[in-house]
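For this view, one protein chain was removed and the others were kept in their places.
Labels for the chains are A and B, by order of writing; each one numbers its residues from 1.
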Amino acid sequence: MAGSPSRAAGRRLQLPLLCLFLQGATAVLFAVFVRYNHKTDAALWHRSNHSNADNEFYFRYPSFQDVHAMVFVGFGFLMVFLQRYGFSSVGFTFLLAAFALQWSTLVQGFLHSFHGGHIHVGVESMINADFCAGAVLISFGAVLGKTGPAQLLLMALLEVVLFGINEFVLLHLLGVRDAGGSMTIHTFGAYFGLVLSRVLYRPQLEKSKHRQGSVYHSDLFTMIGTIFLWIFWPSFNAALTALGAGQHRTALNTYYSLAASTLGTFALSALVGEDGRLDMVHIQNAALTGGVVVGTSSKMMLTPFGALAAGFLAGTVSTLGYKFFTPILESKFKVQDTCGVHNLHGMPGVLGALLGVLVAGLATHEAYGDGLESVFPLIAEGQRSATSQAMHQLFGLFVTLMFASVGGGLGGLLLKLPFLDSPPDSQCYEDQVHWQVPGEHEDKAQRPLRVEEADTYA
Amino acid sequence: MAGSPSRAAGRRLQLPLLCLFLQGATAVLFAVFVRYNHKTDAALWHRSNHSNADNEFYFRYPSFQDVHAMVFVGFGFLMVFLQRYGFSSVGFTFLLAAFALQWSTLVQGFLHSFHGGHIHVGVESMINADFCAGAVLISFGAVLGKTGPAQLLLMALLEVVLFGINEFVLLHLLGVRDAGGSMTIHTFGAYFGLVLSRVLYRPQLEKSKHRQGSVYHSDLFTMIGTIFLWIFWPSFNAALTALGAGQHRTALNTYYSLAASTLGTFALSALVGEDGRLDMVHIQNAALTGGVVVGTSSKMMLTPFGALAAGFLAGTVSTLGYKFFTPILESKFKVQDTCGVHNLHGMPGVLGALLGVLVAGLATHEAYGDGLESVFPLIAEGQRSATSQAMHQLFGLFVTLMFASVGGGLGGLLLKLPFLDSPPDSQCYEDQVHWQVPGEHEDKAQRPLRVEEADTYA
Partner (left out) sequence: MAGSPSRAAGRRLQLPLLCLFLQGATAVLFAVFVRYNHKTDAALWHRSNHSNADNEFYFRYPSFQDVHAMVFVGFGFLMVFLQRYGFSSVGFTFLLAAFALQWSTLVQGFLHSFHGGHIHVGVESMINADFCAGAVLISFGAVLGKTGPAQLLLMALLEVVLFGINEFVLLHLLGVRDAGGSMTIHTFGAYFGLVLSRVLYRPQLEKSKHRQGSVYHSDLFTMIGTIFLWIFWPSFNAALTALGAGQHRTALNTYYSLAASTLGTFALSALVGEDGRLDMVHIQNAALTGGVVVGTSSKMMLTPFGALAAGFLAGTVSTLGYKFFTPILESKFKVQDTCGVHNLHGMPGVLGALLGVLVAGLATHEAYGDGLESVFPLIAEGQRSATSQAMHQLFGLFVTLMFASVGGGLGGLLLKLPFLDSPPDSQCYEDQVHWQVPGEHEDKAQRPLRVEEADTYA
């Protein structure tokens, strides 16, 4: 059948029909279920409500834009390093995020703010949806270059649901604290993508090996992503934190942790680099692990030193992961991890979760004072000891790994459905499969400006 | 005369003298008329004024930076797609915006805040000036590559005045609501530029056709502009909206609309694409129309579903416009629209205005409650019915199209003045006409690092 006209037409229509179906279904669900919440609806909001308590909410607004910038500019450009896959990297980032934002508004709405037959949305819904889109884009990094856009939309369809359930179980059923999402975003997104990539393992991928590297200017584009992730990570971790000490502490810890992971990354990259030379892949990725590793604990009393130590550890572990573990992951575990999400999100996410276990276990009424209520409400209310909170945090990590692994496995099976359009082994990491691509250089017909011409214009 | 030394000197001096004259004249007018307003002047502001009402003002501050980012990064980089016109695209964006900001501060100041013989400026003046600069840059997109910098400055000189008057007529005389500027910014900027481009029609433009496309990495630079426009559009539409439900609703509606226009664009681009392949031009532009189409109505009770539907419609219409209408626009209507502003701003702007007519016509006291005063003050005060407001909105669109068309026509005649420097037909879309341009590649003399050399350094 392959190559027959009808099949080709079917394949050509896959993406448009799926987009139209998903957008149509989402729109119908929005029409039936989604309503503005009381802080967004004209009729429910009153100027007289404008109190300090509401102030808290207004401050969210700039944070939302910071998170938004981080997800789109950051994740989008971090993936353009491939020499012939830049269109797909930023383009599919856009596509996936645009769908994930809508779909997770619905999923999270049903889980968290469904009452009176309606989901109630506001600025917080946007931030939560952006977080979920972040997890989907992390998974995208693992399968980058080896999947078509229709496959990716189906991946997002499944992953958004499991992300929402996992987050609900952790935050609401288990009382786990994870403000910046070391577990819910990074660990979940990374292992979901890695297991999925394992199921989609391509033994013949070396046919596309010559396209798997970067070129000089694609690495510079990638640094745009890196820098935006680096600068906005303090806002990302603090985006849903209540105003005041907690938000300041979260930003400060994240900032210190990133600074230390950067120095750790440079040290290790030069140490293990051929002839002492630095590797751009390490700087682009491992330097960011400081943001991941304090995702769970940045709101806690981690101390500035604790933030530095955590960031440094993450940066070094991640760099070593790129150098030594990624090749093993492919050769022994048959996991082809295009962007190295295991090193940027997987290991640092797990480390971050464990750091959260440790810091939670050390929490005392003395160290947190009145702030205990906002950081560990269940301890403050006497429902849990610090040790019990630590155990719950650990169990949360376990749950996340389960959801991610089972979900990634299911996702892999879904994406293997034979009628789905997937690039052949010899055409992975290649924009031309999905895009009309212009040449790399300007038209050869172009001539330099000649003096006669310059003189004759009107 | 052409080619004679004196003429060449005259042409060389055109840009510097115009810059110096415009800057000098602006500075004199600033010296005579512009003063800090009471929220900016040291002597007029008192700490005791620091009330909730003022809070509203402080919150503007981050929004100002968001709008600023959107106008400069967004519009600047959205136009670098041309393979040999990147310097001019970002450079002239800078030049035009820097002049438009000053000039529109004066024009808008005379129209809106002139009392006691002075214009009073503050943070709101900056946001309003940025909006006006946005409209000028939209018009720039229509004539991109076919006009010199001196011509562009003259275009801005005229357009800023007409923008100010049109906005004044709509918002102050007609009581039209247009928070995000579907009419005042997008429709006005697009049709001003399109009519101007019509007057400047070049029948021989195919002489520069080989330079009219993009190259691989120029398309990636363009995606920087796209992403920044996408992420900051919620702030752009909400920048001048009062705090509270209205601002949240504006951001939320814009966000949903953009998500839907993105999915609609991918669907249609793949559907009409050759061999089912996506076209980067569609993604770079049509995916943004969700922000344009809710410009008038995003503050209204559009409902989340309404935002999705509007965005989807705009994305699909815009994509179809790029595919089918832009060629007709050139061949039949003799409008050469370099960036396709008709598809990104023109049609979506008109659609957005009509959507505003519809949503305004459906406004009820029930749906808006206490919020009616801030969204439709004239309806709330009983001076107008919803239907009457809708009619005023429609008339506002008509006025905008008139101002834009007549203004664009006048602008075209102005730019055709024979002594103005304009690139010849064979040198359109070419940086070398205006800039000292380095080569595309590093010096051929460069040699790879040899081992002996590496070993001999101190």
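In this text, a residue touches a chain if its C-beta (ideal position, glycine included) is under 8 Å from a C-beta of that chain, and two chains touch if they have at least 3 such contacts.
Just so you know, these numbers come straight off a predicted model, no measurement behind them.
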| item | value |
| --- | --- |
| Given B:Phe72, B:Phe163 or B:Phe325, the one touching the chain that is not displayed | B:Phe72 |
| Full-complex contact with the absent chain, from B:Leu44, B:Ile328 or B:Leu417 | B:Leu44 |
| For subunit B, residues in touch with the removed chain | 11-13, 15-17, 19-20, 22-23, 26-27, 30-31, 34-36, 39-47, 50, 55, 58, 61-62, 64-65, 68-69, 72-73, 76-77, 80, 86-87, 90-91, 94-95, 98-99, 101-102, 121-123, 125-126, 149, 217, 221, 224, 432, 434-443, 445-446, 448-449, 453-458 |
| Hidden partner chain, residues of subunit A it touches | 2-3, 8, 52, 55, 59, 62, 66, 83-84, 210-211, 213-217, 219-220, 223-224, 227-228, 230-232, 234-235, 243-249, 251-252, 255-256, 258-260, 262-264, 266-268, 270-271, 273-280, 283, 287, 301, 303-305, 308-309, 312, 366-372, 374-375, 418, 421-424, 426-427, 430, 432-433, 440 |
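In this section, only the chains that are shown with their structure count from here on.
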| item | value |
| --- | --- |
| Distance between the centres, which are taken as Cα means, of subunit B and subunit A, whole angstrom | 31 |
